[in-house]
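Just one protein chain is left out here, and the rest sit where they should.
In order of appearance the chains are A, B and C, and numbering begins at 1 in each one.
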Amino acid sequence: MAMLLAITAALFVAVLLVLIRLFAGPTLYDRVLAVNTFGTLTVLLLSALGFVTERPDFLDIAMLYALINFVSTIAILKFFRYRALGRATASGEDV
Amino acid sequence: MDPVTIELLLNIASGIAFTVGGVFLLIGAFGLVRLPDVWSRLHAAGVVDTVGAELILVGMMFQAGFSQTTLKLALIGLFLFVTSPTATHAVANAAFVAGIRPVRLRRNESGEVIGESSHKEFQP
Amino acid sequence: MSPGLVGIAIIDILLFTFLVVTAIAILRLRNLFGVVMLAGVFSLLSAALFVTLDAVDVAFTEAAVGAGISTVLMLGTIALTFREEKKPSHSALLPILVCAVAGAALIYGTRDMPAFGAPDTPVQTHVAPDYIARTPVETGVPNIVTAVLASYRGYDTLGETAVIFTAAIAVLLLLGASGKRRESKDSEGKE
Partner (left out) sequence: MTKAVGLLIALFALWLGLSGYFKPFLLTLGVLSCLFTVYLARRMNLLDDEAVPLQLRPGLLLYWSWLGGEVFKSAWAVSKVILAREMPISQQLIAVPCSQKTEMGHVIFANSITLTPGTVTVETVPGKFLVHALTDEAANLEGFADMGRRVTEVEAR
């Protein structure tokens, strides 16, 4: 238990650092990167919370996050690269 | 081996995984704040996403013992293992196409790979 | 209190702190892309709070809708409008007053509620035991929440699903997801 609480504390410190980068920017890509890392940390945090509260069902949500986070990161970046969500290609290459 | 010894060994193993993973996690998050530009920060995020996350998940697997929980943790680890490089590459590629270049670039062979003109139309 | 409970209390406080900080940052930021990303973080944090409250199904929905779909939808909206928020033309005093009054009323309302997780409330003494006793016999569904949603409140859920489906179609139409029109719009916009 003590170990899990320690790892939760470490996760919170990491979340704080990532939030600093998220607020500071300066470019958009810094923010996307920070959000993506934040998602990974949330997955870990939820798993750790599941162990701390002794309810391992929380892992289902963590798993959902791991996938959703990836989808939204790709959506954001696809948007920035191609200026639209629906368009598939920019320079003829397949995406 | 008797169950008590096995439990002790599992606890020690998860303790080691948690410690190493947590240290890498904190260093990576610190690097995300400290490094000078988005290109170098990519690598700090890589440290968090790969070694940090996976080792912490492994530590939890040791805690859970052999059960459905372990399987779910392994699946989460697999998802992260497969998706994190793709997400990192997407950030790098989008920043590159937007015309953002690393600070104090030592060596630039991007012209060899892509013609310099091919991405001009995406300037922000 | 046991160490576990103290740990969860500390985690709750930290999560709420991050939530408030994120909300303030959303208010201060003028760059709408940054706002969308912070909104995703806000939703992740609130889902983590739902998890600590044991509301796993709500957290599930928040994760899928708040962090996933709404990010994509908001990006699609930004593509149709502007990337920077305009400076507000009127003072923020009246909205702050309205928020403060509404918040105070809500907090006043919670004073009548039983303590969180108290075992002697009507819900815990009448409704919940009934469902727990009847669900395995009547439906055979392992998860009680699923049984309540899909069996006991089946028509309710069907109506909800119809509403959400209609809303999704409307939003997709507004954002112009139909392939043909987008093609023509893109070729015009390229010049």
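Note that a residue touches a chain if its C-beta (ideal position, glycine included) is under 8 Å from a C-beta of that chain, and two chains touch if they have at least 3 such contacts.
Here the structure is a predicted model, which is why all the values come from computation and not from measurement.
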Sites on chain B contacted by the missing partner chain, in the whole complex:
24, 27-28, 30-31, 34-36, 39-40, 42-44, 46-47, 50-51, 68, 71-72, 75, 81, 84-86, 88-89, 92-93, 96, 102-110, 112-114
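As a convention for this text, only the chains that are shown with their structure count from here on.
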Report the topology of the inter-chain touch graph, choosing from line, ring, star, complete and other.
line
Centroid spacing, where centroids are CA-atom means, of chain A and chain B in whole angstrom
11
Could you state the distance in Å from the CA-based centre of chain A to that of chain C?
17
Would you mind listing the residues of chain A that make contact with two or more other chains?
15, 32, 34, 60, 69
Numbers and ranges of chain B residues touching at least 2 other chains:
none
Across the complex, what residues on chain A touch chain C?
1, 5, 8, 12, 15-16, 19, 22-23, 25, 28, 31-32, 34-35, 38-39, 42, 45-46, 49-50, 52-55, 57-58, 60-61, 64-65, 68-69, 71-72, 75-76, 79, 83-87
Chain A contact footprint on chain C (complex, rising order):
3-4, 7-8, 11, 14, 18, 21-22, 25, 31, 33-34, 36-38, 40-41, 44-45, 47-48, 51-52, 54, 56, 59-60, 63-64, 67-68, 71-72, 75-76, 79, 176-177, 179, 182, 186
Which residues of chain B touch chain A in their complex?
11, 14-15, 18, 21-22, 25-26, 28-30, 32-33, 38, 41-42, 45, 48-49, 52-53, 56-57, 59-60, 63-64, 68-69, 72-73, 75-76, 79-80, 83-84, 86-88, 90-91, 93-95, 97-98, 100, 118-119, 122
